[in-house]
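Before any comments, here is the structure.
Yeah, one chain of the complex is gone here, protein chain that is, but the others are all in their spots.
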Amino acid sequence: MEDESERRALSRRAFLQLVTAAAATAGTACFRSPLDTLVPYVERPPELTPGVGTPYATSFELDGYATGVVVECREGRPIKVEGNPLHPASGGAAGVHEQAALLDLYDPTRARALTRDGEVASWSALSAALRSGAADGTGLHVLLGPTASPLVAAQLARLRERRPRARIHFFEALPPAPTVALASEILGRPLQPLPDLGRARCIVAADCDLFGAEPFALRHAADFAAGRRVRRPSDPMSRLYALGPTPTPTADAADHRLPCTGRAVPHFLAALLEAVLRAEGAPGELTQALAPIAAAAPHAGTIERIAGDLRAHRGEALVVAGRGQPAVAHALAWALTDVLGGIGKTLSFTEPLLADATNRDETLPALVDAMASGAVERLVILEVDPARLAPPALRFADAVRRVRDSVALAPHRNETAALCRWHAPSLHALESWGDGRALDGTVSLVQPLVRPLWEGCTRAELLAALVDDDAASGRALLRTAWAAEGRDAEEAFTAALARGVVEASAARRPAARIRLDAVIRMAGEAAAAETPRDGDVELVFRPDPALHDGRFAANAWLQELPDPVTKLTWENAAWLGPETARGLGASDGTWLRVAREGRSIEIPAIIVPGHAEGSVTLLLGFGPRSHLPASHGGGVDVTPLVPAGLPLASGLVTRVEGRPPHRLARTQQSQRQHDRSVARERTRESLEAAEAPRPLDAFYAPPQGDPPQWAMTVDLTVCTGCSACVVACQAENDVPVVGRDEILRGREMHWLRIDRYAEGGDAAPRTVSQPMLCQQCELAPCEYVCPVEATVHSRDGLNDMVYNRCVGTRFCSNNCPYKVRRFNWRDYQADVPEVTRLQRNPDVTVRARGVMEKCTYCVQRIRRAQIRARRDARPLEDGEVRTACQQTCPTRAITFGSIADAQSAVSRTRAAPQAYAVLEELGTRPRTMYLARVRNPLPGLGVDG
Amino acid sequence: MAEATAIGRPAAPVLEGRPGDAELTDALLSPIFQPGPRVARGWLLLVGLAVLATGVFGVAIGATLTLGIGAWGNDIPVAWAFAIVNFVWWIGIGHAGTFISAFLLLLQQSWRSSINRLAEAMTLFAVVQAGLFPILHLGRPWFFYYLVPYPATTGVWPQFRSALPWDAAAIFTYLTVSFLFWYLGLLPDLASARDRAPTRLRQRLYGVFALGWNGSMRHWHRHRIAYGLLAGLATPLVISVHSIVSLDFAIASLPGWHSTIFPPYFVVGALYSGFAMVITLLVPVRRAFGLERVVTARHLDALAKLTLAMGLLITYAYVCELFTAWYTGDLYERYVAFVSRPLGGFAGAYWLMLACNVLAPHLLWLRRVRTRGLPLLGVAVLIQVGMWTERFVIVVTSLSRDFLPSSWGSYAPTWVDWSLLGGSIGFFGLLFLLFLRVVPFVPIAELKELRETRPEGLEATA
Partner (left out) sequence: MSGWIAAFSSADGALAAARQLRDARAGRIELFAPYPVEGVEEALGDTRPRWLPRLVLAGGVLGLVLGYGVQWYTTVVSYPLDVGGRPLHSAPAFVPISFESVVLGAALAAFVGFFASARLPRLWQPVFEVPGFESATRDRFWLAVVPTSSDPAADLGATLVDLGAERVEPLEGAP
């Protein structure tokens, strides 16, 4: 109730007052975010025009690495996140997290005040408390997640220098791959790998979700897609083999899917290395040393051929292991790439960027020991949630209670914050000053776009407060760090702010030499150490593609974002292969008990064709949260089973008898096509025969409007199903979130959905992800059945939706063969909290209850571009209008433009031999066309389907 | 001998014994003015029940208007469900009345006289129910008038290529014409009621509605002409209305809807359920008011035979639908016809439909079933259940399995859906019960005329 009143308290008007307020509280003795840098909105700043958005460059950090973005502000409100074309990790694309993070800014459940023992406290009191105690930092412990942020690194360095006895610990539920330590072992120096898919034509992804869970995923996807756009059989096309237990967007995009347990991956790589070495005529002892490991390799029949394929791509081959794999897998992958001449081309090494645990007493267990021994007086936890995510065996919570003064910096009053004495709200990235580094080392800046909605501070500010008495503001800290880098010039700083990236800041790439013998020795030891237990099932723990480790649980967009593979929303389930499920007598929704080391959880099963048998995938990030409404606590918390370190373990899976099956809230019921060629695929060879598609003759010739005539093509070959476009559409068009119950009723509202079809055998199906949005049919079946002219055709070929005229007969939806129309069954918009409404796009109509809505090719963007062009008295250029989904797509799978111009990009893609219209036999003449999924399988390698 | 050929020999009489005009008049007016105490009590009880059900109807309507269509079970892809099923069911039932009175009048089927008014009243009340649902079913019912062509400030008009404005026009016309036809036929009997009314108040009331009918030949002549003309107009109207209703589905491209057989198929189905409803109402009314001499076994027999004929026709329609689906070779049509309907999630409804609509009517081959009240009633009720299920199968099953497997869905009705169905039945019952006690539900004048002009029907004995 009180929360409700607070929501009211921050109405749009009040918010604008905040934005425009003079910096009254500036300069008070505390280290809160800088109020002094905001321009009082008394008279309109020249760069701001009401009704026109202003883009600002900034960046978001996830898993320690930053992705550059451009955020559009309208009247002081950030309303849309796009990728930053200048940033290497983005290249203009933004993933689901970068975009959805915007909603977290307006999250009504955010913590709003600094508290001490649950009571509101003053920041000066906190800064005093932080600096109390021994000057040398005895008994001071800091816990944070691995990060590449130079600013945070600088603060940590100052802390180490000024408080030498303070100890710094790092924790992450799913730690980054142990590559730096590995490198120092087999490269002779600490380095970290940087794969370059742009130069790779033959790729083996070993349990490595290059386009999803791995850092730099957007860039990887873009580089990969660049090598997949073929029109003729002669066009060069890369080939991807995906190995591993879990079907991922990467595995879906692969030409060959090789399901195998996570533990078997090193064996496969060893066998592959052995085969390659043998073919390269390497000394016998090397191959013999590998032989025993290779013996246990899965898909043994394929190894020789794949090795041959790799060798045929010398210098263009890349073998890469995922963050879920042990060091040995990475070692073997590097060795393979090295032998195939890929080092320095497809795989290079940079100096380590992450500040993380480099010695064993910087880990979480070390911290827990210290706390248990009572050696910890002051504990500062920076934006990590060990109370929920740490392995329960550590008994973290009990240990913290023995700390005298504990401080948690967290956006919500989560489990950790509730545990600590102090809870300092952390600022949202769009409210903070800071910086970050991409995987290639490029530095990008973080600048605030709004004055903090509620009080809070950043990691850097809190760290600084540990050493400085006169705490500097975040901006000052950044400038100091900037100056320390030797780049003092204010202009350079401003320029960097404007561009979002710092010029020439990419990390150096020293030459690296793999010590093959070391790798092989390592492989041998690993194989020896391994003790496979019979009867156990392998448990694979992965971050949820949307909620990650749970830090996005408050985010309704991400909660309702269908999983790219299972299409499950608002909850998680245990992924099983069909055979394993049969063995357990489980079907979708059957409750399973998963037990490991005396702990067990009950979780519903979901059968995923293409999942490795004998292995179960469990997604983190779900389960009830103390600080969130129950609706956001769907699914099952699997952290009790998560092992320390490597996210691979073995456990026992049994069926829970007598518990009624769970109804899974999936947005797609059937992933089979039932012989309907909806999502088409073809091999590269077949492109020769194909001729450009010709639309069916219509009984009534569609009326020819004036140019431009808008159209879209979606290239299924490069679409990975990552769902970034779904979030982009939701943010751009104010698409409401409906909640689990409505999803179960089949009432999801996404204007753009991604259908996934799996064909072929269940063991390794061929899948196609098909973004499905309004097809803007020229002979639209929805239009002629509308009794009130609420949906009619525009002169430029759009299927318009007139919300104010709609009476809601829903006949249009019945007659839409693509079922892309969405109906406001309830007053969904009214459920949006007042604060969250600030995110709404002012160019889009808010739809009332009882009204039909659907994709309009972002008509507001079209009209704005046309107005701009008319103002400048020039014709609209091709590519000037970009729809939200198109703009954010990492692989550039979506092309949009006018087919009135024969030279436009969209006209050319429509002429591609693999272009087709879905259900064209109905004569609807869709303006949205698809490029059939083109595969590039290795001839004769019969593993898929 | 028209009815001889139509009904077949040996013909039970359409009027038993030879009651005098006075006797006949009083007998047929008695339900209004002096019903037996048992009848009156039973009637009150039933009215009470009907009022209760109507209350539930009101609650469900309230929920729909305040919560929105979200209170129903509808979803994407099943955007139409119970409301449309109920609408088609009711409008279908509403077809028998006009058919019986108008069509049989043109064919000079004298036996119609005893039952036509009751059938017409049923039609009116059924159409009233039917008319409610399309409006309730709108996402924004308060804008229903957007479907009416009126000069709006926006300059926008209805979109006449859609079947829904056709629907609106058809229902409105049908409701109006049915009412005019019914009222015109009622006029002389209102006059009789006026002249026999026991109290001054009732006399005045009936007097007002009789509009000054004095039974002069001048009135009778014009009445006969106008009534005949209306009958001639109503007959094609009956056919057209359900044809148009069927177009709500047939003009869509959805497999399972997009079919040219729909108009005749729907008309037959409508009459089928309509006759069943007439039987359902006639049998108890005849019994309760002791009208066995006026509504004779002959009437039941004739109605039963008509129902049987419609049952055979509907069977033929089902077969045609299946054949067409197979013969087109269309992937989607075949899937609906041979997979999703007989084997899919709603297979139960499909087989129930076949049992009720295809098998049950064959009991009517037996004279015992045709002429006895209770068994006939049983068959009639089964047929109505079957016809409701048929519309459910057509609407919901087709929608739940359309072109893209990715968008396939299911459907589960909520309490509001069920209350709307049950409530509308209650409301219909209420209107009908009131009708029984307010106007003579057997046309008095027509019977007298019949008694004069067709003596042969009276000589035969049951």
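Worth a mention:
Here the chain labels run A and B in written order, and each chain numbers its own residues starting at 1.
Just so we're on the same page, a contact is a pair of C-beta atoms (placed from the backbone, for glycine too) under 8 Å apart; a residue touches a chain by one contact, two chains touch by 3 or more.
Given the structure is predicted, the values throughout are model-derived calculations rather than measurements.
When the whole complex is considered, the residue among B:A81, B:A130 or B:L230 that touches the unshown chain is B:L230.
Only one residue in the set B:V128, B:L184, B:A288 or B:A355 touches the chain that does not appear here, and it is B:L184. Listed residues B:R161, B:K305 or B:R334: the one in touch with the omitted chain is B:R161.
Panel shows chain B; residues 20-22, 25, 149, 155-161, 163, 165-166, 169-170, 172-173, 176-177, 180-181, 184, 188, 191-192, 194-196, 207-208, 211-226, 229-230, 233-234, 236-237, 240, 244, 247, 444-446, 448-449, 452-453 of it touch the chain omitted from the view.
Touching the omitted chain from chain A are residues 698, 700-703, 705, 777-784, 786, 789, 792-795, 925.
Keep this in mind: only the chains that are shown with their structure count from here on.
Per-chain Cα centroids separate chain A from chain B by 59 Å.
Chain contact summary for the complex, chain B toward chain A: residues 67-70, 73-80, 137-141, 143-144, 146-147, 154, 156-159, 161-165, 168, 248, 251-254, 331-332, 335, 399, 402-410, 412. Residues of chain A touching chain B in their complex: 668-676, 678, 742, 745-747, 753, 755-757, 770, 772, 781, 784-789, 805-811, 813-815, 817-819, 821-827, 848-852, 918-919, 922.
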